[in-house]
Each structure stands twice: as C-alpha cells, then as structure tokens.
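A single protein chain has been removed from this complex, and every other one stays in its place.
What follows is subunit A.
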Amino acid sequence: MFESVPDIIRYVIQGFGVTTSIFLAAAAFSYVMAFVAGLCRLSNITIIRGITAVYVEFFRGTSLIVQLFWLQYAIPMLLGINIASAWWIGVIAIGLNYGAYLSEVVRTSVISVDKGQTEASIALNMTRFQRMRLVILPQALRLMLPEFGNYSIQILKGTSLVSLIGVTDILYFGDVYRSSNLSEGAMVYFILLIIYFIIALPLIYLSKKGEKIAKKGAAT
C-alpha cells in the first residue's frame, strides 16, 4: 500500500507551482478588494456605499463553487472577451469571494477603533484622509490580523476548487493519477490533504501570532 507513495508525490507535485501561485495571487487580490470595498462601505457617498454593499452581499450570499462556474461563463459576457484563462478566472473568483468576506473585517475593525481617536484627530485639524491613514488604520490593522490569518487559510482551502474549471493544480494531477490507479484513491487524496496541510502550517502559525498581537492592550 505504501510503496506507491513516492510515485504519487512525484506525480502530484507537478501541480504545486500552480496551486501556490493561485493561492498567492488570490490572497493578494482579496486583500486589495478587502480594503477597497471595506473603506468604500464607510464612504460618505451613498451611491458608492450602495454599490459595494451589493457586491459584498452577493459574494457573501452565494457559494464560491457556484461563483467559480458562473464567472467561467459570465466573464466572456461581462467583459466582451471570448478567451479568459482558467488560471485568471480562478484568481478572480476566489479574490472577489474572500475580498467580500474580508471587507467586512476591515469595516468592523475600522468602526471598532475608539471614537475618541476620531474626535482627537478632528480636534488636531487633520483632514479626513490624514485621520484614516495616520490615526485610525494603524490601530484597526492590528485588530484585523487574526481574521486575515483565518481567512488566508480559507483562501488556501478555496484554491482546491480551481481544478474543477480545468486548472492543473495538485488536485488535478491527483485526479488524473487516481483515474489510472483506482485502488490508490485513498492514498492519493490523503497525500493531497497532507500537502495542503503543510502549506497551511505557516498560515496557522501566523494567525496565532496575529491573535497575540491583536490582544496586546492599546486603546480599542
């Protein structure tokens, strides 16, 4: 049973680069979306608030796998282009989905910064932008850390879905290996789970660390 393990690992690992690149790109994209959407929802302008609310609630209200399939067919329609690579569709879908979740984290952290901080910076005659950049965000960022850690693990878990739209990640190679060695099924998927867990370990460590930083006392 175990003699095939090196074979499986050698075969599956071909997709390692794609899995990690999708994870990194999707994570970066969703962090950007989180701040853009999170701050837009705190905007003074009603239209901007409304549009971002629709985006956030749509992507939070439907599931990632549905969005992934939907975007696969909707992107050609929405952007008027016929060919979009599966890699990009995966990154866009995961980024938009978790960007929506994380924007709520950004929004609630900004709101939970003590009101006295805002009042003090108004008293110091700061502009709205200075207030956000110099006073509120540095304090809010600390509060966001644990949630960003948690969601990063969720993003990593989400990347396994991209094989369903034909991206050649480790799950794709695992499926191909299994289809020609049916009796190895359990081993193949167990190895895949372990690979994902190994990638997740540093994230687990970082999110624990982020939790400690967030807990350290300060005006909240």
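The criterion applied here is as follows: a contact is a pair of C-beta atoms (placed from the backbone, for glycine too) under 8 Å apart; a residue touches a chain by one contact, two chains touch by 3 or more; residues count from 1.
Following the convention adopted for this analysis, contacts and distances are computed from a predicted model.
Visitor: Which of "Indolepyruvate oxidoreductase subunit beta family protein", "Porin domain-containing protein", "Amino acid ABC transporter membrane protein 2, PAAT family" or "Multiple sugar transport system permease protein" is the UniProt protein name of the chain not shown?
Guide: The correct option from "Indolepyruvate oxidoreductase subunit beta family protein", "Porin domain-containing protein", "Amino acid ABC transporter membrane protein 2, PAAT family" or "Multiple sugar transport system permease protein" is "Amino acid ABC transporter membrane protein 2, PAAT family", the UniProt name of the unshown chain.
Visitor: Tell me which of A:T20, A:Q154 or A:T168 is the one touching the absent chain.
Guide: For the chain that is not drawn, the touching residue is A:Q154.
Visitor: When the complex is taken as a whole, what residues of subunit A touch the one chain not shown?
Guide: The list for subunit A reads 1, 57-58, 60-67, 69-70, 72-74, 76-80, 146-147, 150, 153-154, 156-161, 164, 171, 174-175, 178, 182-190, 192-193, 196-197, 200, 203-204, 211.
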